[in-house]
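Before I ask anything, here is the structure I am working with.
Below, a portion of the complex is reproduced, with chain positions unchanged.
In order of appearance the chains are A and B, and numbering begins at 1 in each one.
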Amino acid sequence: MHKIKIEQFEGPLDLLLQLIEEQKLEITKVSLASVTEQYIEILNQSAQEQIPAAELADFLVVAARLLLIKSRALLPFLDWGEEEEGEELTKQLKIYKEYLEASKVITAMVAKKHFSFSRQKLLTGNEIEFSPPPKLTKDKLAATFLEVIRGLDPILNLPTEVIRKTINIQEKISQIRKRIYQQATTNFSEILREAENKTEVIVSFLALLELIKQRVVSVRQDKVFEDILIEKLG
Amino acid sequence: MSNLKSKIESLLFITNQPLSVKRLISLTNSEKDKVQVAIDELITDYNQAEKGIAIQKIGDQIQMVTAADNTKLVKDFIKEETTGELTKASLETLTIIAYRGPVSRAELEQIRGVNCVVILRNLLMRGLIESKEDKKKMQTTYNITFDFLKFLGLNQQSELPDFEKLNSNESLEKILSPEMSALEQS
């Protein structure tokens, strides 16, 4: 595989864009399909060090979308439902690229250190004497403080929520892995048939790919565009 | 009795916070249209090359600031230690908010493709963005603050390069399929 030189990325779209640009490709469905494996490779390598826990789920979702696009290209005979995924991701990536480029311009503007400043203290003429808000009481302070404390909940729950979201995706992968494992030999179209929605289709691919990598299963395709036969190894 | 323009100029001069059109209407006890005209005139008067004072505008808020040409002089004088250093992720987020603000978190996340809760909180704490409840749409929207505008050396968001194009970029609502959004929220 072409050696990839990606050192730093901000989010899944940034990574994807860098992969495409590295190969000097335009943003199209075809180029998305062609960088899918590299994307997943990098995801596996960097998940620990470079991707904050809060963002892992987002990286996985893009991986899933890429796999779906690639699968469609490889296995057009399967019933995929409406074709949207490729268009959507292509469009999203193009828009992201526009803002990414704008952000480089903004970065250069800020770096020029062309700053304005506003008045720091109200211009009052005379010194202001001690002036408490007339109606403020200690009970009002207590009530306000309680409100402040309650307002902290969403941010305090954030880490738990992020983890839950990531687990959700990972769990789906392991469910499907189990199913393949139990049925010694199965056709991929069979798995697709059982999938309840597009998300599960995508996740099936993630699972299949991982199982192949771990040498748990092997896949066989007699002719291009024909159904894939999955067999348990050993 | 002085005219309205002069009154607004006085208020902008002494305050240390941005003033909204609404507040100016009530302070000067004047009609909205007239306040608006007076503000526009002041902006035209001040925002010229060679002026040492400028007027910045975000939404319906305005603030008087020193001209960006005099950065070093003013910075040294008020002993401000601002360096304007920002991470790549912060700048990416700020850029989208600057061009599209007021913008919802969902829209921001659709463009960046990544959860933005943490970075938004970070930018809020640094005073570079502010949040506002949009009561009609029942959602929170984010926009840049005067503090960020002051870093850019611009007087209004609309002076950003390619503003028209990047501000009116087609809606991204439909970019993510419903199932995908469901997965992300699950």
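Things to note:
Here is the rule we use: contacts are C-beta pairs under 8 Å (C-beta built on N, C-alpha and C of every residue); 3 or more make two chains touch, one makes a residue touch a chain.
Fair warning: this is a prediction, and the values are worked out from it, not measured in the lab.
Whole-complex chain count, expressed with the shown labels: A x1, B x2.
Note that only the chains that are shown with their structure count from here on.
Every residue of chain B that touches chain A in the complex is listed here, in rising order: 13-16, 54, 56, 63-69, 71-72, 74-75, 78, 80, 82, 84, 86, 88-89, 91-92, 94-96, 98-99, 110-115, 117-118, 121, 146, 149-154, 160-162, 165-166, 169, 172, 174-177, 179-180, 182-184, 186.
Taken in their complex, chain A has these residues touching chain B: 8, 10-14, 52, 54-55, 57-59, 61-62, 64-65, 84-85, 88, 91-92, 95-96, 98-100, 102-103, 105-107, 109-124, 155, 158, 162, 165, 168-169, 197-199.
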